[in-house]
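Data first, discussion second: the structure below is written as structure tokens.
A single protein chain has been omitted; all remaining protein chains appear in their positions.
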Amino acid sequence: MKAARLHVLGQPLSLDTVPVPDVARDEVLIRIAGAGVCHSDLHIRSGEFPLPPGFELPLTLGHENAGYVEAVGPDVTAVKRGDAVAVWGGRGCGSCRICRQGDEQCCNIALWVAAGGYAEFMHVPSERLLVKLDGLDPIDAAPLADAGLTPYRAIKKILPHLYPGAAVAVVGIGGLGHMALQILRAVAPSTRVIAVDVAPERLAAAAELGASDVVDARRDAAGEIVRLTGGEGAQAVIDLVGSDASLRTAASAAARKGIIVLVGLGGGTLPFSFLGLRSECTVTSSYWGSYTEFQDVLALARRGSIRPTIRRYPLDRVNEALDALARGEVQGRAVVTP
Amino acid sequence: MKAARLHVLGQPLSLDTVPVPDVARDEVLIRIAGAGVCHSDLHIRSGEFPLPPGFELPLTLGHENAGYVEAVGPDVTAVKRGDAVAVWGGRGCGSCRICRQGDEQCCNIALWVAAGGYAEFMHVPSERLLVKLDGLDPIDAAPLADAGLTPYRAIKKILPHLYPGAAVAVVGIGGLGHMALQILRAVAPSTRVIAVDVAPERLAAAAELGASDVVDARRDAAGEIVRLTGGEGAQAVIDLVGSDASLRTAASAAARKGIIVLVGLGGGTLPFSFLGLRSECTVTSSYWGSYTEFQDVLALARRGSIRPTIRRYPLDRVNEALDALARGEVQGRAVVTP
Amino acid sequence: MKAARLHVLGQPLSLDTVPVPDVARDEVLIRIAGAGVCHSDLHIRSGEFPLPPGFELPLTLGHENAGYVEAVGPDVTAVKRGDAVAVWGGRGCGSCRICRQGDEQCCNIALWVAAGGYAEFMHVPSERLLVKLDGLDPIDAAPLADAGLTPYRAIKKILPHLYPGAAVAVVGIGGLGHMALQILRAVAPSTRVIAVDVAPERLAAAAELGASDVVDARRDAAGEIVRLTGGEGAQAVIDLVGSDASLRTAASAAARKGIIVLVGLGGGTLPFSFLGLRSECTVTSSYWGSYTEFQDVLALARRGSIRPTIRRYPLDRVNEALDALARGEVQGRAVVTP
Partner (left out) sequence: MKAARLHVLGQPLSLDTVPVPDVARDEVLIRIAGAGVCHSDLHIRSGEFPLPPGFELPLTLGHENAGYVEAVGPDVTAVKRGDAVAVWGGRGCGSCRICRQGDEQCCNIALWVAAGGYAEFMHVPSERLLVKLDGLDPIDAAPLADAGLTPYRAIKKILPHLYPGAAVAVVGIGGLGHMALQILRAVAPSTRVIAVDVAPERLAAAAELGASDVVDARRDAAGEIVRLTGGEGAQAVIDLVGSDASLRTAASAAARKGIIVLVGLGGGTLPFSFLGLRSECTVTSSYWGSYTEFQDVLALARRGSIRPTIRRYPLDRVNEALDALARGEVQGRAVVTP
């Protein structure tokens, strides 16, 4: 089978021919229909994120995966050949306190790096990682595994801070941001949603996706958010960029007793101080999402409440998709379709 | 001024001429534009609810009130003559632990009975009980003070149990129920809402107000809810009736780890037992709402997310409105317009 | 090996000689050191609890188990032969929403009935169900698996209702109750704990275990609790009996906005009505506990904060232990030591 693999950090992926993996026990082989292209792949490809212990090159990247069950191990009972499924990627050790409580994606042992979706087939180590699509198209569903799931979890963290008429600022209207707006409309429609981005075309898309207001991040975005909220600031800010600049906006725009959730891996720092933020404002980060949160995201998609904007790339053009993402040229999400 | 007062338990209200109240300190006099007609008034009129200590006949009933500021005491700063306002009725002693935490309506000292909205003018003991309408029509807004606020608080109690695709059953689609459906659509639109009632015309209205499914309470409503939810039952049941029958439905229809919120004052009993409900199901009651919850309800109305269906009655026909309500003939809410 | 098995509902267990189970995959064989004797065993033995689908007689009962690893399947990595371990019994299907969130004990599929601790050896279907004792004595630790774990979970449910000076009533000072008092002292020491029981010797034990007050359930216990709390009632009531009488006490003794947690399987019913309990009082049940909650309980024991009062019975006297429990003659917990 063909697989796009990373051989050398900083270099493009190579389209290699590799053996189709076997399946044992409760393992499952998936024929990939769609694999979303994520910023994290860029960070791994460039070497910016060091490979975790136990991983080595060459690696098949791609962790937003959906497709069809091709083969199942002898202990598999939940799915059968031909089933359309999405793959939840956030598995951990399974036995620590955090894993036991259902948040495996936050386990110390991160195993998602080599998820392997940029290939014709993908080996899934347990049927427990699969969710049946039940009518969703796998190509449309693939981005939900991260671009949908990650903002969903972040939004769940802010819900206790919201009430009718409260304001949420979403900073960064890319792959995750365009899903965040739809999810907010689906789970918190009585909230005012302020979209922040540097790109006019993204702000235009944001307005179509339900943003109440759009703010140009190249100007004084925090000041504008404070103005729009009558001086109070936003009860919640979700920062999907994570640069110094976006975090400075978040810190200045968040309301008294508000919350800032950092999601974006832009490498920036928010200088947290007692008097630098409004009183009792909370700052936290949100990392991917749990299995049941992924089920929720797929339920939203099945209801028609959310739908990724996608652009398809065949497997042999995966580097082209990555490069377009790096240049900020992808509207919505690029999906590799092997 | 004219006031519709209860002189004898079990008798109709009398249209009396009484002095216009004076205002001192931070007191406010409201010219009533609309006063919603609530089931509680029936319970008080009939003597089913004993008058709390300190109250005596004759009493001017009516606790869903909105109108215009007519006069203000010397210490009033938040409103001025002519302002359109709604009156939050749930005041308590103000100094016990429950009042200090903002839930005055749950205080032992209930002062709402003699709210006094069925009259041309109403004396409000503190400007702190007023919320400015800021553009809402007082006649439309009046029912929000109870028919909107009470289900809003009940819905807040169920929110932690909901997730995309979860089911909520609303039992009783009268004055509170027709608001509950709209509020659910506004704050939890990714939830399946199952409306339950005995009256076909109310079920028809429920479908228009956003119910996903309607269930006839004259048949096996619990069985139907369980069937609609694939055997799981509803993650939340809001019982706005409170009869033995409706509570039996609630108990049988609520899911594992679900919640039942009793709101209706129908006098019924739910027999709670370990094996009689699904595992770890919670039963609680919800009583009116706090001041900030009332602000939230008005914010929903200002956004256009909720709007009571009302039928107007002049003050001298208040008994007619009460009788229609007693016979179950009011669709939405009757509002007295003095 | 020897195993005490139930052959006929309503009859004593028989001491049978049966084959020692094999272990495969990640299964583990435990040499039982202690197996706590629980009221549920009485309910199963008598036929009061019907056997769940898939279970048949003869059955080896006993679900409060601790001992030493005797043999491990080939995939086991977390424990090795000789390790002292306790067995968490609350496993479910592992894949439904409730299991995924860590509450397997609440799964529809209850698998604990045939836990099998009344035997020399016990087959554990996965190493994931084991917790290392790390210094605790297995005979002392055995009762923690239910008599410790079940009240711990119930107490976690009431914690949000407590504050310094709040009152908790614990009804029933038997196996679970004598642990509940210790757990409360360990996790909520600023709370006033009121112990309620019919037996003077249990009330005497309660005072030693940290109860602030003891109340004789043969008199007007609810009235006494209300009196002790200055008229407010108890912010939380944990009912470990579950009879009509104990639940009536709970309903009358719980404060405004309080909580009643039903744990005891006494078969009683609490008549929940709007005016029959104080305002916004919540009633719920609590069922056993999760794996991480069991870890917490063992942590409390390791700190010396809790310790079951036990009385040992050899395996061939297990019926004697069950009978003593049925007669209400066990102080603390009976533990079978095969």
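First chain written, first letter: the chains are A, B and C, and each begins at residue 1.
Rule of thumb we're sticking to: a contact is a pair of C-beta atoms (placed from the backbone, for glycine too) under 8 Å apart; a residue touches a chain by one contact, two chains touch by 3 or more.
As the structure is a prediction and not an experimental result, all values here were calculated from the model.
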Touch with the omitted chain, as defined above, among C:305, C:319 or C:337: C:305
Contact residue for the chain not shown (choose from A:11, A:46 or A:284): A:284
Contact set of chain C toward the excluded chain (per top definition): 159, 163-165, 186-190, 292, 296-297, 299-300, 302-303, 305
Chain not shown, touching residues in chain A: 98, 103, 106, 108, 242, 247, 256-257, 262, 264-265, 267-277, 279-287
Residues belonging to chain B that touch the chain removed from view: 78, 94-95, 97, 100-102, 128, 290-292, 295
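By definition in this document, only the chains that are shown with their structure count from here on.
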Cα superposition of chain A on its sequence copy chain B - rotation in ° rounded to nearest 5: 180
Distance from the mean Cα position of chain C to that of chain A, given in whole angstrom: 42
Contacts with 2+ other chains: residues of chain C: none
